[in-house]
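Here it is, the structure, as structure tokens.
Only a single protein chain was left out; the remaining protein chains are all shown in position.
A and B are the chain letters, set down in written order, and residue numbers restart from 1 in every chain.
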Amino acid sequence: MKKSQSIPWRIGIVLVICLMTMMIISFFYTPFGPNEMNTGSRLEAPSFSHPFGTDNFGRDILSRVMQGAQTAFLIGTSSVFIGLMFGFILGASAGYFGGWVDEIIMRFIDAMLAFPGILLAIMLISVFEPGLKNTIIAIGIMSVPGFTRIIRSSFIQYKTYDFVKASVAKGAGALRIIYHHILPNAFSPILVAATLSFSGAILGESGLSYLGLGVQPPDPSWGRMLKEAQPFIVTAPWYVIIVGVIITMMVLGFNLLGDGIRDKQDTKA
Amino acid sequence: MSAPFIELHNVHKHYKQNRRSIFDDQPSVVKAMNGVSFSLYEGESFGLVGESGSGKSTTGQVILQLLKQTSGSIYYQGTDVTTFTKQQLKSWRKKVQIVFQDPYASLNPKKTIEWILHEPLEIHHIGDKASREEKILETIHDVGLDTSFLDRFPHELSGGQRQRVAIASALVLDPEFIVIDEGVSALDVSVQAQILNLLTKLQKKYNLTYLFISHDLNVVQYFCDRIAIMYLGEIVELGSTEDIGTNPKHPYAEALFSAIPHLDVDEERIPLAGELPDPSNPPTGCPFHTRCAKAMDSCKSVKPVVHTMRAGYQVTCHLYTQEPEHQTS
Partner (left out) sequence: MSTPLLSIENLDVAFHFQDGDYNAINHVSFNVYPNEVLGIVGESGCGKSLTSKAIMGILPENASVKQGSITFRETNLVTMKEKQWQKIRGDAISMISQEPMTSLNPLLTVGKQIAEVLKQHRSYSKKEMKEKTIALMKEVGLPRAEALYKSYPHQLSGGMRQRIVIAIALIASPQLIIADEPTTALDVTIQAQILDLFKNIKNTRNSSLIFISHDLGVIRQVCDRVVVMYAGRVVEQGKVADILYEPKHPYTKGLIQSIPDHTKRGQELYTIPGNVPGLKERKRGCPFADRCAHRMDICHTHFPDEVYVENQAVSCHLYTKEEVKHVSTIH
């Protein structure tokens, strides 16, 4: 039983490590310049010199996918960071203090949740202007409600534990309770949420870029590549397929990783 | 008798319950403590007994100000702790401690035993590194464990050992008063006996005062000097263990004591019909009249007052406050 659970988890690890390695390599080496155009070899099928083929400007797709990984990881990490930071402040205050603090924060979060996340992001980006920075901010804000709720519920759960009450009875203040007693115990569910949110962020970025609201050319982004590949879906199907598969691998990898952490946590408890 | 160590004066604790449906126009109120008054004396073990929902745990936590009372005063050596500022409260917390029931929930699973014992000293900035270490060693030996436990995590310990650690972490600040909230109820009989002996030993050694909250009358009668019996947020009988244990006066106390399954005899039991009424909608008059075999008409409408049988022994029941001809045999 334990073994079968760990197979998806291992697949997740392998996928994430592969993509991460690809991202790291791209800092030092890509087969071609990612923005290097070559009008002579447009929409070439995968070959030995262009393993993933070329796009409509004759750029090497493999190189662009590799560089795109940088964007994906950057957006994933920074938006999770933003989401976690605000989610933690809001969730921890709501969960720890309860009462009207909780009431106000959660109504605000409910209001945010009332908009579909992507719509919210689109709204934010159209108010400001499309680009990498605003994409990160928009996706980060999109993930705040999720983090807030998870952090709030683990705070509420652990607040009622006897060891927390016992510590209050010994004179411990709020910061000590949060730092020493609640956080170490709430760490795992937060980690799971962060991992799952990472893949959500990448999907969000792809969506925004596909709509042309995300990362702007010439920066390579997987969502943008998908959009660019669309007109050639019949003439050069590998372009769409390869980019689609890469995005799927990334999202799947992080989802499996998150599920795996959660399962490990469950079996321990 | 000397001046009371702790004195509760007409303490109320009401919880507002959320409205159950949108048609309830008022949120219901549960009176977990409904005018509780009693005194504890230095060095004694005071037993607070009742069934679940009686408000006994709430009482313990209100005394320690872990929960804020709705009204009333609590005097600790003559000072009203309900008026304490945050700073006063913090320094007072050194003297009063609590040990909870479930030894699996009362220790932080992510911390070592040493950390757990060290924390209270750190909170109150007591001593330097060497003296803290010494204190921890002294305490861990006091509770019958040895230094090999210090690097372990709670999950590596048995229930009895965890409860010893919980007691040690209460003891490390040299408290005067400890609330033991069902502190031995979750333990096996043989382990329970060990912990009870430990508590007795520590009481003698450090002149501790215990508020011993329990539903187990066997344990309370063994351990406590005086007993108070709670029903629906009110104390219905209070007196020495000898008085109450041998001849309980209040019909509820009587039923409670006769419900204990004893080893030795097949004594006649006084069956208690029904169950605890909804605490958010307690009966009028005497809260116990709905289950009382001796209920009279007046019990349904008139709330009985505390009646002192003799010094230190009080019962709240119409049977003892009314004219003799109203009494049932």
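Assume a residue touches a chain if its C-beta (ideal position, glycine included) is under 8 Å from a C-beta of that chain, and two chains touch if they have at least 3 such contacts.
The structure presented is a predicted model; accordingly, all values stated were derived computationally and were not measured.
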Wait, the hidden chain, what does it touch out of the ones we have here?
B
Contact with the hidden chain (one of B:137, B:193 or B:306):
B:193
Using the touch definition from the top, which of B:241, B:280, B:298 or B:321 touches the missing chain?
B:241
Given B:259, B:293 or B:309, the one touching the chain that is not displayed:
B:259
Contacts of subunit B with the absent chain, listed as residue ranges
51-52, 158-161, 188-194, 196-197, 200, 215, 217-219, 221-223, 241, 245, 255-256, 258-263, 269, 271-272, 275-276
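The rule is short, and it goes like this: only the chains that are shown with their structure count from here on.
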Between subunit A and subunit B, what distance separates the C-alpha centroids? Give it in angstrom.
50
Across the complex, what residues on subunit A touch subunit B?
161-163, 165-173, 176, 180-181, 184-185
Note which residues of subunit B are touching subunit A in the complex, please.
61, 64, 66, 89-91, 93-94, 96-102, 105-111, 119-120, 123-124, 166, 169-170, 173
